[in-house]
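Heads up, the thing below is written out as structure tokens.
A protein chain is absent from this complex, but the other protein chains hold their places.
So, subunit A:
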């Protein structure tokens, strides 16, 4: 009985840890979706680039973990802005066009091939900044390196929320999401704020990629499955609902670990995607999403 409880607690904690990362990536989709109605289909590859840069910065340049992490975030932020200019802006001028789906996917694949060329196909794993020790809790043991995700992501999300709700940059993003014409008529270039949204989105992908390095194998094609899972989280939650995405991201992490533990690791992804389809079948706008209503 006690053992069962211990393993449940352990599963929930490691599920939360990985769920934090899904949340971070999925919020990236949310940021650009509300502002522009678009998402970066290459988001997963940005996570991979973040992870690769993290490995390079910490092992080859010997930078401390968190310094490297911030640096990775900033570099990815700039990459996200470039990505918007190159592969989104020209592709959304016609509202009904979905060319941006292909163009952002294409950039993702190009980045993946570049990473393969630069870093090779080998898997690497980073030495944990908090050691390989375990945290004992209610008889359960969880690696510190997993557990640290929770406060680290918590801090990032708090900063993001402050930025979004309190700074004038955040106001500009929310204004752009609400009404682009009005934004431009109030002296703010909406092209510029959309690019900022993509920069922020990529920054989140970079942070997730950096944070994942001590607990997951890093390799050039790791992006696709992460990107897909995160977009599943975003769509299931409702692309326009950030709170829902946090709940679903954490939920996905926990469900995955539970399925792996109690059913079979091999069924993990299959079951997750079956649930995704079921939910969308019943609630087409996602669990927490609201249908875009026409504003009068």
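Here, a contact is a pair of C-beta atoms (placed from the backbone, for glycine too) under 8 Å apart; a residue touches a chain by one contact, two chains touch by 3 or more; residues count from 1.
Note that in this section contacts and distances are computed from a predicted model.
Per UniProt, the protein behind the absent chain is "ABC transporter ATP-binding protein"; the candidates were "MHYT domain-containing protein", "ABC transporter ATP-binding protein", "Sulfide dehydrogenase (Flavocytochrome c) flavoprotein subunit" or "2-oxoglutarate ferredoxin oxidoreductase subunit alpha". Only one of A:26, A:175, A:220 or A:254 touches the chain withheld from this view, namely A:175. For the options A:30, A:112 or A:190, the residue in contact with the chain missing from this view is A:190.
Although one chain is not shown, part of subunit A still touches it, namely residues 168, 171, 174-175, 177-179, 181-190, 295.
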